[in-house]
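Please see the structure below; I have some questions.
All protein chains of the complex are present and in place, except for one that has been dropped.
The block that comes next holds chain A.
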Amino acid sequence: MLKIKDLHASVDDKEILRGINLEVKAGEVHAIMGPNGSGKSTLASVIAGNERFEVTQGSIELSGEDLEEVSPEERAHKGVFLSFQYPVEIPGVSVTNFMKTAINESRKAKGLEDMPAKDMLKLIREKSELLEIDRKFLSRSLNEGFSGGEKKRNEIFQMAMLEPKIAILDETDSGLDIDALRIVASGVNKLKSKDNAVILITHYQRLLEYIVPDFVHVLHNGKIVKSGGKELALELEEKGYDWLKQETAV
């Protein structure tokens, strides 16, 4: 589904991603871990098409299509979703209105009519129940004054509404309390299918107890320095990153 080959990306001439190779197949869950500043969010941004970063080498393919010339909104229409580490605020725009616009823009791109209000309502009801979101919340301005955890849960609500093919969750677990983490994780699990895939960026083993990854990768200095199964996460939790850093320095 997603195939990343020798990806290099930089911002303001500073190279951040230095040759990433990653293949994610339909039905898989991949976890990406790694020390602060190693380039995890940058990788997520670049996959989503953020033009702030310049891809200097390599390629990203989605279902066989090279994404180089594909705009961020078109990537979204094709099923790329990013749950942001730091979701932005849009004052005066309600969550409902925002989602409605997003869904209808995607439909428009596919040559479909706007979603009828009735269906939209049904969808909202269904997904807000899935994530145990109070409906009142949906009339509030997007992310404005949301607590850290609320922002994260709202990201996953949006993911549920948009039903992406590949979802990248950038530290969605940080900021969530224990109950919220369980709710969000079970939401993600319910949305998971053999036709879609999830990339989890996280620092903590806890999330991976709920959403069990097929693969765990460690990013360091813009490169994947180690990959393994779910037990790698446990090993990292125990040992930290130093041993890997040393290993790669050699």
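As a working rule, a residue touches a chain if its C-beta (ideal position, glycine included) is under 8 Å from a C-beta of that chain, and two chains touch if they have at least 3 such contacts; residues count from 1.
Criterion: contacts and distances are computed from a predicted model.
> Can you pick, from "Fe-S cluster assembly protein SufB", "Ring-hydroxylating dioxygenase subunit beta", "Molybdopterin-dependent oxidoreductase" or "Urea ABC transporter ATP-binding protein UrtD", the UniProt name of the chain not shown?
The missing chain's protein name, per its UniProt entry, is "Fe-S cluster assembly protein SufB".
> Looking at A:V24, A:A48 or A:A160, which makes contact with the chain not pictured?
Answer from the full complex: A:A48 touches the omitted chain.
> In the complete assembly, which of A:K3, A:R18, A:H77 or A:K245 touches the absent chain?
The missing chain is touched by A:H77.
> Considering the whole complex, which of A:I4, A:A31 or A:L162 touches the chain not shown?
Only one listed residue reaches the unshown chain, and that is A:L162.
> Of the listed residues A:S41, A:S106 or A:T202, which contacts the missing chain in the full complex?
Result: among the candidates, A:S106 touches the missing chain.
> On chain A, where is the contact patch with the chain that was removed from view?
48-52, 71-73, 75-77, 80-82, 84, 87-88, 90-93, 97-98, 100-106, 108-109, 114, 141, 158, 162
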